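Every protein chain of the complex appears in place save one, which is left out.
And now, chain A:
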Amino acid sequence: MEKIGILEGREKQVYEKKGDSAAIDIKCETTSLSGSVSQRACVFCGSRVVLYPVADALHVVHGPIGCAAYTWDIRGAVSSGPELHRLSFSTDLKEMDVIYGGEKKLHQSLTELIAQYQPKAAFIYSTCIIGLIGDDIDAVCKKVSQETGIPVLPVHSEGFKGTKKDGYKAACDSLMKLVGTGSTEGIGKYSINILGEFNLAGEAWIIKKYYEEMGIEVVATMTGDGRVDDIRRSHGASLNIVQCSGSMVKLAKMMEEKYGIPYLRVSYFGIEDMSMALYDVAKHFSDNPTILDAAKKLVNREVSELYPRLQHFRQALEGKKAAIYVGGAFKAFSLIKALNSVGMSVVLAGSQTGNKDDYEGLKEMCEEGTVIVDDSNPVELSKFVLEKEADLLIGGVKERPIAYKLGIGFCDHNHERKIPLAGFVGMYNFILEVYNSVMSPVWQFAPRKGGLS
């Protein structure tokens, strides 16, 4: 097999756990190397994924058509009511707009769209070109807001101005402008906001139900099945719980600073982390022991139902090897635990946007020989899944064909998924997804298993 090297300039973003090697010194939180075919997207993508699920807001992409077209109805973020978020709106800038500026077109587009769709708020996303032609979108938003009486919020998400993480920040900045503008009347003491949960395949509903069963009031989910009015009053909650910490911990920090609301970082993937997410919240409200009792009861019930159902899979999956390449490193922690719980080991763990602490944590959790990568690319991912003889790759749409071409099972753990993978029921679905792919008889025809290439 042809030897595949790591690109010059990327060596420091790849680490292999060997012996009791010293602290991991991985290079991360940097822009992608030019020409490296990164799996990352851009600032705009970061903002778009965070805000997308706000279902009663108008989302207008200010720029040429591509950015809006490629993000039309692409996520599995579902709504229990309005579905305005599933439509795609673009100012569709043309050459003349680029020369003479797009402010007028933006103003007119917004005025017409707000009149037609009657949204509760509007998010206006800047794309690359806006950063160059100098449209003052803040001024346009302010004007339209005055004219229409709804919040019209600029999102400074010019694609080239940083990485996807900067897009998360821009989204949080916009959300923060909504937070605190609604009435907190009627919100009780035992109340939370769920942050960084996007209701893919209805996951936020699963989580919300758990907390409600514990006697906790959920004020707002941000942004899954999101509503503008809920976000506006979310500063009335006593606690923020933050999943997918990369994307929304910034908002939690801002809310802590401004409104004194503490936050907890949680994950809803896998039995261990899901249970912890409930217990941690219960412990926060320790003055009310019935909450912890309810949490214990809930976890006990769910786990005793789930555990026996997982044993069938464990028998089949024991000893299989997995590779994980996801957006945020925090999710990788949960996935490693979840895979270990059915006897699988992890041979590759990587993320698009992890930081030093994340990678240190991954190193601690992983076994000897595990490769840890930051901002990887198809060539590297293929090299490692083959070298490490992985049976499974977990990733998103762009990683899927790599796995299938090479005859490796795959599980989609990204925004497009249509199956809930969070919560106890999600753990079952996740392992079922893994099982359905890893155990399929079709791999017998794959060249790496002796089939013809």
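The definition used in the following text is that contacts are C-beta pairs under 8 Å (C-beta built on N, C-alpha and C of every residue); 3 or more make two chains touch, one makes a residue touch a chain; residues count from 1.
Here is the rule we go by: contacts and distances are computed from a predicted model.
**Q** So which of "Nitrogenase", "Amidohydrolase family protein", "Quaternary amine transport ATP-binding protein" or "ABC-2 family transporter" is the UniProt name of the chain that got left out?
**A** Of the names offered in "Nitrogenase", "Amidohydrolase family protein", "Quaternary amine transport ATP-binding protein" or "ABC-2 family transporter", the absent chain's UniProt record gives "Nitrogenase".
**Q** Who touches the missing chain here, A:I26, A:C42, A:A121 or A:M255?
**A** A:C42
**Q** Out of A:G131, A:G180, A:G215 or A:G343, which residue would touch the omitted chain in the full complex?
**A** A:G131
**Q** Can you say which of A:V98, A:V303 or A:L432 touches the chain missing from this structure?
**A** If we include the chain that is not displayed, A:V98 is the one touching it.
**Q** In terms of residues, what is the contact footprint of the unshown chain on chain A?
**A** Residues touching the hidden chain, for chain A, are 1-2, 4, 7-9, 31-45, 60, 63-73, 86-95, 97-98, 105, 108-109, 112-113, 115-117, 127-129, 131-133, 159-163, 377-379, 382-383, 386, 397-398, 400-402, 404-407, 445-448, 451, 453.
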